[in-house]
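Encoded as structure tokens, here's the structure I'll be asking about.
The complex appears here minus one protein chain, its other protein chains still in place.
By written order: A, B and C. Residues from 1 in each chain.
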Amino acid sequence: MARVAVLGASGYAGSIAAMLVHRHPFFELAHVTARSEAGARLDDIHPRTRVPMELESWDPKVHSGVDAALVCWPHRAAAPAVAELRERGVRVVDLSADFRLTDRGIYEDWYGAHGAPALFGQGVYGLPELHRERIAGADLVANPGCYPTAALLALAPLARAGLIGDVVIDAKSGVSGAGREPTAATHYVAADENMVPYKVERHRHTPEIEQELAGQGAPLTITFTPHLVPLAQGELVSCYVTPSREYAEEEVAGLYDDAYATEPWVELRLGPPGVLEVRETNYCRLSVHCDGRTNRILVFASIDNLWKGAAGQAVQCMNVMYGLGETTGLDGIAMFP
Amino acid sequence: MARVAVLGASGYAGSIAAMLVHRHPFFELAHVTARSEAGARLDDIHPRTRVPMELESWDPKVHSGVDAALVCWPHRAAAPAVAELRERGVRVVDLSADFRLTDRGIYEDWYGAHGAPALFGQGVYGLPELHRERIAGADLVANPGCYPTAALLALAPLARAGLIGDVVIDAKSGVSGAGREPTAATHYVAADENMVPYKVERHRHTPEIEQELAGQGAPLTITFTPHLVPLAQGELVSCYVTPSREYAEEEVAGLYDDAYATEPWVELRLGPPGVLEVRETNYCRLSVHCDGRTNRILVFASIDNLWKGAAGQAVQCMNVMYGLGETTGLDGIAMFP
Amino acid sequence: MARVAVLGASGYAGSIAAMLVHRHPFFELAHVTARSEAGARLDDIHPRTRVPMELESWDPKVHSGVDAALVCWPHRAAAPAVAELRERGVRVVDLSADFRLTDRGIYEDWYGAHGAPALFGQGVYGLPELHRERIAGADLVANPGCYPTAALLALAPLARAGLIGDVVIDAKSGVSGAGREPTAATHYVAADENMVPYKVERHRHTPEIEQELAGQGAPLTITFTPHLVPLAQGELVSCYVTPSREYAEEEVAGLYDDAYATEPWVELRLGPPGVLEVRETNYCRLSVHCDGRTNRILVFASIDNLWKGAAGQAVQCMNVMYGLGETTGLDGIAMFP
Partner (left out) sequence: MARVAVLGASGYAGSIAAMLVHRHPFFELAHVTARSEAGARLDDIHPRTRVPMELESWDPKVHSGVDAALVCWPHRAAAPAVAELRERGVRVVDLSADFRLTDRGIYEDWYGAHGAPALFGQGVYGLPELHRERIAGADLVANPGCYPTAALLALAPLARAGLIGDVVIDAKSGVSGAGREPTAATHYVAADENMVPYKVERHRHTPEIEQELAGQGAPLTITFTPHLVPLAQGELVSCYVTPSREYAEEEVAGLYDDAYATEPWVELRLGPPGVLEVRETNYCRLSVHCDGRTNRILVFASIDNLWKGAAGQAVQCMNVMYGLGETTGLDGIAMFP
């Protein structure tokens, strides 16, 4: 039994992380923290979490007395808290971007100065389907961004086979991806019946996807554009791959079967997957299409941006770190329709 | 371990019923049936159920070889199937209206001829909060309608205290309440950004609510109007009670505390409950307001129409029938936010 | 040709008011003002208005040089601006609540101190269907609240006939009714797939409805509860009337025919009206149902809360004030489906 703190539990991803830890058979939820909502009960703010615990103000001395922590703070704010936790020996899964990138210059170009330079680059990239073994031995795991999760699961088999000559990634996300802070863009009247590309040419998940594709053998400059669509949770990534060489359709099918046949949280489908199919689950559903007419390979991946794209994956990583089955505390939680 | 069949498992309520039985620690899902979709796998039609079973055509000889059945067929069609199951000794929870009413004339006025006259009136009304003991010993349970569930939980404490002089029930439901059949009214473009009262003066849940209020000591003619609102699942019932006599606010508060303090699936809240708080759970959330200005008592109740309003309640009834804890197989299933 | 300023044109109602004045054949949009968004162009903030004008900071000296003004500011802030405009002889339609109520004590109970006491009670209540003649001669019109507009059009014929013994008003509104300010409640993720009663027992439109019903001959204490529903624009009011005396169904039908047969913006329908039918129009659609079973009279009214419930009605009032046809500048603007 490991005692776990969830920092930033009042946000969307944080509250789900707290819920999953709270129900987990091998973890004990020891603390939940929040800034402006400290003092409130988590299940008053997020009733469906059913976590009857009071949100506390972050206090490193108090909250470092745990075995592990899930840090659900914004990038740049997360790094110093992670550093304090690590100094006290706490194992950390950090959901921010602060420990995902390994090239300092790239981090600074896209995010600015790092909040804990001594720890920079020390995180293991927390996508179990790619880095299971390294996560198992890690004390600091950098939980992937939501778009990179879906994009990398979609593209990794092709990357490893050297099949990606070029790729366009058109991504669509529900509004929870923009966070819980009320803004003009997340106002119901602005988002309802609307859809719009955002952060064109400059979304920060771009270098993260490129780093990890390079790690799989495909050093590429990708084109990545996210879009905001009118739904609460759900993310769909449409990948358009120009192959680097000739291939047989069977080869491609085989690559995906080899990669995912035994993965508990990745499912291959014949037809393109809708996001509702994976809502509030940790599943990523994929479909792969070899278009003979254009010679392109199309891969579609759908996830719940708050589950496999954030909190669910963080708990999956924790399961790996503690030697547990990867579905522990994550399955048997399902919804409808 | 009881073996259970779910008839009509391709519909919204049926698929959730199948999912809940499939995951239940004491029930075994033996069969799932469907008419037009027989042959398909349930988890292809409803992916999130995660029930990897083939839908079969209803065959009384085959499907009566179980201990219990949940019948999720439309009213009038359900009765003959229930009769066949009962003849073979199968315990039944019927989700249709066929066994809810006890006055034959009223049934015929609102529904037409009954499909199994010999069994008419043999069902125990399956609202555990009102009829727990009778359900425990029943072989045929008539699962309540969604609106009656919310309305009766909202009004029963007042009814028993003789406090209801008159009541207006304004109810609002998401689109899944209209069933899975595609119609002009359930087309996305018709329902989206719309809301509209329907079946004004003549919704069939009216006599059901009146029957059960009378059973609690309040023989009333109620005013009940349902409205369709643009969301998938969720039901809110707003009850406006004209009291029959003077009362103290503390008396009313006490009535609800007494009724629900130990109920696992009913929660009293200070402020009015939103439907998202109970989405995909078996909870009913209530708030009670004594309006000193108008002297009315207002009660709001929110449920998920497919859970506490249908499939969740059916499993709760099954738990009662089999002597299990009422939350068995129903908790630990939660979502976000 | 009258020159018109719209104060508070960056809000939802204000921007539509500006659009309608801008396209109006007899009005000239002279100024649009805003606070935090001064300097921006209105059609950048609200593209569909197609008003290519810059939002200015409110300057009484500059902006009083017009013939008329539509004031779209919040209550209490509006009154002083209205006073300044009136001092300079500008005719005003005020969309706030500041000049709707005629009883100072009631205003202060529900809103607090008034911002321009000398003018208190000087507004003519701007519901043309009730007060057409007084509006025609008015220099200060108090545009009704959205809920009172629908509720009064629904109930006035019964009120005048002395038929209302008691009434429950259950109202439902889209999210634009909560204003353009981003808040926790208007966040897409909070409002989507949700519905919830709000301001139970204490919504400020209550005394406004009571005042006007009294003016129609029905001094009542009403029960009024608004609900937030997940759509952008649209409002439905469900009125449950306990009649004060016996009546014939034909009498009721006659009352509504007499009241609305020649009204350009009120339409009687046989079945209950959905809000999508009147979206982005100035229409109010009504249906009246005499329920023989309960003896209640049910009246449903649907409007677009930003049109007939705010900006459209304000322009209708302006038309009356300037002796124009009441549909001028308001028809020929329609949408789909």
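Quick note on the criterion: contacts are C-beta pairs under 8 Å (C-beta built on N, C-alpha and C of every residue); 3 or more make two chains touch, one makes a residue touch a chain.
Worth saying up front: this structure is predicted, and the values here are computed from it rather than measured.
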Q) Hey, which of A:30, A:276, A:303 or A:330 is the one touching the hidden chain? A) A:276
(Q) If I consider the whole complex, including the chain that's not displayed, which of B:43, B:98 or B:193 touches that chain? (A) B:193
Q.
Which parts of subunit C face the unshown chain closely enough to count as touching?
A. 12, 15-16, 19, 23, 46-50, 176, 192-193, 232-233, 276-281, 306, 332-337
Q) Which residue numbers on subunit A touch the omitted chain? A) 166, 168, 170, 172, 174, 189-190, 192-198, 200-201, 221-223, 225, 227, 229-234, 236, 238, 240, 242, 271-276, 279, 287, 289, 291, 293-294, 296, 298, 300, 302, 337
Q) So that we can see where the missing chain sits, which residues of subunit B does it touch? A) 12, 175-176, 180, 182-184, 186-189, 191-193, 230-232
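The rule is short, and it goes like this: only the chains that are shown with their structure count from here on.
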Q) If you average the CA atoms of subunit B and of subunit C, how many Å lie between those two points? A) 39
Q. Which parts of subunit C, given as residue numbers and ranges, touch two or more other chains?
A. 189, 192-193, 230-233
